[in-house]
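The complex is shown incomplete by one protein chain, all other protein chains being positioned as in the whole.
For clarity, chains are labelled A and B in written order, and residue numbers in each chain start from 1.
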Amino acid sequence: MSVYLLFALVLTLLIIAYLVSVLQRIQTQLTLMKDALEDIENGNLNRRVLATESDMTRQICYGINEIAINSQSRLIQQKHSEQAYKRLMASLSHDVKTPLASLVGYLEAIESKIVVGEEKDEYIHVASNKAQHLKHFVENLFEWVKLDSGEQIFHFEIFDLNELSRNIIADWIPFLENSHFEYEFDIPETEYSIHIDANAYTRILNNLLQNIITHSEGDNMALRIFENEQQAKIVITDNGKGISSDNLPHIFERMYQCDHSRVAKGNGLGLSISKELVSAHRGTITAASIPGSGTTFTILLPKAL
Amino acid sequence: MNDFVIETKQLTKIYGEQTAVSSVNLHVKKGRIYGLLGRNGAGKTTIMKMILGLIPITSGEVDVLGRNIKGQEKRVYPRIGAIIETPGFYPNLTGTENLEIFAKLRGTAAPHAVENALKVVGLPYKDKKLFSKYSLGMKQRLGIANAILHDPELLILDEPTNGLDPIGIAEVRDFIKNLSVERGKTILISSHILSEISLLADDIGIIDHGVLLEESSMGELEKKNRKYILLQVSDIPKASLILERQFSLKDYSVQDDHTLRLYDTALDMGEINKALVTQNVTVISSQLCNDTLEDYFKKITGGEGIA
């Protein structure tokens, strides 16, 4: 009899000990949660409350973490766009200031009659080129800002993509020949109707072709179009120097220029604008490259929007 | 509250006669990647172990997450993820089982933490492969997965790319960068490879023979690293005209109202100065800046270089 009593007593004590340990566990969890909440309130959004599968407070802990994670990612996004804006302003000041300074230099030289005759004409010519470059840049910039803020209005109409592409390319052939490029075009003869903004599409191709001529340093380019029921695939390749894998993921970012030397041929906006335009068509643009042997840009456009 | 996540004051470790770490003042700022650079045996691991309280400190102080870690282990450790040297795991268990042990002991910040952590480092979940059959690269990845299992604020990674192949190194590097950029984690990372640190770190500490030789931000170091000529002149438009006409120079930029940066360092500065002065442009100063990071490290480590 007494053995059973003893047994019951031990069992009860064990149960009580267990319950006390559970209570203690919850208590420490609660203090940890309080700590973490204070910390989060003070702005440390990386703070987490840890819980195991068996903890009663699990759901609450996970809930707190999720709130912290979400506000953290929002905050970081905000910070990123701020940084991007700062970068934009910084490169703006460079991209405008440098050509402007030399433009003023040329004009001053002309005005103060340091140069005369033929030399003067040449000065005027250079100054005008620089002014053109500046104008071009500012236009691009405005277009990009418009796209970025979503103010650009698109006019989607049904066009024959093949016809449209041929027309655009026709305008490029003289430039390509002037820049000593061999070219190859493979565009289906059939009609392919697609919902598209003709201006935007022209801009996309122009930017990519311009990019090849100014940056690729190659002497051969090709444009091929493949079409099926769902989408059209436009592939533009060159045989130039390629883009290193470090740079490749960033080329569609605004103001990203692969050659860090400041030989300002482009303005770092062309590809970024192309990407914005393609995504306005719900398409995608990707780049693949083998450094030293060329780059391939692939655009996918859906047939129906 | 100060913004340092890790701060050490006069941290010193002496093993017997040998001073392994001497008077190190480390400052790891919140949300940044701090790269601890030094040759093997320079004292990087010892510093990290002391920060984590894994070995006793001979003298000095360590503050981690605003606290002295001693006696506060239960409050501080759950907020840190760490890999020290090569991570050890139970060889008789699979990767998933190993992580489940740590998840159970430590708790996690979200459901399915083990699965997510494995996915992030590119290891399969619920794989049958035992840890003893893992390659060095996989072991290292599992170590990283364990370090991020509980979504800690601070990561202390001792040579995390050891034993990885070049692709793996790039992957891990991107992943670490991402943790800092996209998720605001603070990371202390050590390496003996200069290029590794220069690609990752925001701040850098250079350690040699247990002494912290230099601590500065990567941006500052890079300024020292770019090759260019800094030219201060009285009249920027005139100067740029001369540069373009006489030296057919296009690779330059205007810094501010009086400063030009010329990126072609092979220029004859004497000629440029003369041309500018004869055409009434006052040259305030011209200086050649062409330290590479490597040169710089050689200089401060006393000629031996780092990697």
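Just so we're on the same page, a contact is a pair of C-beta atoms (placed from the backbone, for glycine too) under 8 Å apart; a residue touches a chain by one contact, two chains touch by 3 or more.
FYI, contacts and distances are computed from a predicted model.
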UniProt protein name of the chain not shown, from "Spore germination protein KA", "Cytochrome c oxidase subunit 1", "Bacitracin transport system permease protein" or "Peptidase M16": "Bacitracin transport system permease protein"
Touch criterion as defined above, residue of B:Gln10, B:Asn92 or B:Ser195 at the omitted chain: B:Asn92
Selected from B:Ile6, B:Ile84, B:Ala109 or B:Ile206 as touching the chain missing from the view: B:Ile84
From B:Ile14, B:Leu54 or B:Leu136, residue that would touch the chain that is not displayed: B:Leu54
Touch residues of chain B, complete complex, unshown partner: 49, 52, 54-55, 73-74, 77-78, 80, 82, 84-93, 97, 100-102, 104-106, 130, 146
Touch list for chain A against the chain that is not drawn: 21, 52, 54
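In the analysis below, only the chains that are shown with their structure count from here on.
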Chain A and chain B, separation of their C-alpha mean positions in angstrom: 26
Sites on chain B touched by chain A in the complex: 1, 75, 78-79, 103-104, 106-111, 150-153, 181-186, 236-242, 244, 250-254, 261, 263
Residue ranges of chain A in contact with chain B within the complex: 32, 35, 42, 44-53, 55, 61-62, 65-66, 69, 72-73, 75-76, 80, 94, 97-98, 101-102, 104-106, 108-109, 261-264
